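Of the protein chains in this complex, one is absent; all others appear in place.
Each chain carries a letter (A and B) given by its place in the written order, and its residues are counted from 1.
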Amino acid sequence: MRRKTLFDAAGIQRSLGRLALEIAERLQGCKDLALVGIHRRGVPLAKRIAQKLHEVEGVHVPVGSLDINLYRDDFSSVGTAPVLLGTQVDFDIEGRTVVLVDDVLFTGRTVRSALDALLDLGRPARVQLAVLVDRGHRELPIQADYVGLSLNTRREDHVELRLKETDAEDGLILETPTPAPGKKTERRGK
Amino acid sequence: MSFSHKDLLGIADLNADEITYILDTAEKMAEVSHRPMKKVPALRGKLVVNLFFETSTRTRSSFEIAEKRLSADTLNFSASASAVQKGESLADTVLNIDRMQPDCYVMRHASPGSCHLIKRLTPAAVVNAGDGAHEHPTQALLDAMTIRQRKGSFKGLQVLICGDIAHSRVVRSNVHLLNKVGAKVTVCGPATLIPPHFESLGVRVTSDFEKALQGKDVVMMLRIQLERQQRGLFPSLLEYYKTFGLTEQRLKLANKEAIVMHPGPMNRGVEIASEVADGPYSVILDQVENGVAVRMAVLYLLLGGGEDEASH
Partner (left out) sequence: MKRLIKNGRVIDPSSGTDETLDVLLEDGSIARVDKRIQEKSAEVFDATGLIVAPGFIDMHVHLREPGFERKETIASGLAAALAGGFTGVCCMPNTDPVNDCASVTQYVLHKAKGVSPVAVYPVGAITKGLKGEDLAPFAELKEAGVRALSDDGRPVTRSSVMRRALEYAGSLGLLVIDHCEDLDLAEGGVMNEGPVSARLGLRGIPADAEYLPVRRDLALSRLTGQRLHVAHVSTRRAVEAIRAAKKKRIPVTAEATPHHFALTDAACTAFDSNTKMNPPLRDQEDVDGIIEGLADGTIDAIATDHAPHAYEEKFVEFDRAPNGIIGLQTAVSLALDRLVRSDRVSLKRVVDAFACAPARLLGLERKGAIREGMDADLTLFSPRKEFCLQEKDVKSLSRNSPFLGQKLRGAVVATVIAGSVYSVK
């Protein structure tokens, strides 16, 4: 297993800062904006982006959290027990621009479940997606509107975001399994 | 936390961590019932058969709502309208329904151990909705959820359960659960309605209701069934009310903020006075509401669940 730190704490903050600016620019301000983080790590990210928006635009953007466990499309048998973290959206999403926030965009299934969950709560005017990392390998036609870092990964790679709110410290880690030992290539001779 | 149970046959099979886990899950489920769109697709495509051999509007409705809120398909089977009248055995009934590939049976039956019996026949999950006087696990769980909401913690909590102990599945499940989470239980009732050896379940047993009320944080009253009176187990309903009825006067003997519970349906004026049932300390209606959340949690944990967060 080879581990590489792509972003340290500072790197993450810079990226989030840029995302916040992009959101504010694209939406021409923060009118009717709401951020909804997808559990688990999308939630602290959404809160940090809201914080940045407050610093830059001086507005208070409401932040909600979505638990998509009840909306998964992958019904495996009971193995690891799901921990419900609960959906908490204490504001009306009717007519708003909701930006969903997640840490890593991969197959797209999580976002699709999040869309179902969000739309069960009401009718936003439009929904956009902000992610810290897009690592490719989509299985559904889903795209992010705001991306912190685009990564070329192999399917078997593992991308992990650590945040001090949920883990010990901030960090974006890429783990690539070392290739299986194959034939030693002969380097003798010409 | 690993919830490795395939069925819920009784609280006796759960440990304290698993109980807490179910209650925590139920708290999250409660949110679903409070939004305009009271449905999540968690159990979409799953078939749950409600196999009720005893009439029960309340428990069955509660389960049905829970199933529907999770988007499961439900099939209601009640004994009177079925081949059971023609003498079909429980085993045959289940073997027949099983051909329709249900994912889960929610069963209520008059015989203790009937869920254990069908579990030997079907690969589907089995949830015990009450088997004779043996257990009624979801009732104890919703009672616990209600107690936890009002009292915060179970440790050292003094609980009194009063009524027809001998024939009550509610008391057995509650005793198992409350003991596991660290509460202290006393059961009370006419001596003829308390089975011998009941202390072996880890409870104090008494027939002195007023003395038992002292120091209690939770008072749970059980229904007295009129048929018991006909069988000569106690002289009359009025006598019962005089000795074991929970009146406002008697409630004052318990702790100041004691809560009053009842699994329902109530016999007002027999085991509980109307003023108490409708009074400020009564959490009886909360119990009913929590019933749906708890049943959603149980069904979800048994039938739903996905992979962990790996696949994004």
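Simple rule for what comes next: a contact is a pair of C-beta atoms (placed from the backbone, for glycine too) under 8 Å apart; a residue touches a chain by one contact, two chains touch by 3 or more.
These numbers were taken from a predicted model, which means no experiment stands behind them.
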Among the chains presented, those that the missing one touches: B
Of B:R148, B:R169, B:H262 or B:R295, the residue in touch with the unshown chain: B:R169
Which of B:P36, B:G152, B:P196 or B:P280 sits in contact with the chain that's absent? B:P196
Please output the residues of chain B touching the missing chain, sorted low to high. 12, 89-91, 109, 111-114, 116-117, 131-135, 167, 169, 172, 195-198, 200-201
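Keep this in mind: only the chains that are shown with their structure count from here on.
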Which whole number of Å gives the spacing of the CA centres of chain A and chain B? 41
Within their complex, chain A touches chain B through residues 40, 67, 69-72, 74-88, 102, 104-111, 116-117, 120-122
Counting only contacts in the complex, chain B reaches chain A at residues 1-4, 6, 21, 24-25, 27-29, 31-32, 35-37, 39-42, 45, 70, 300-309, 311-312
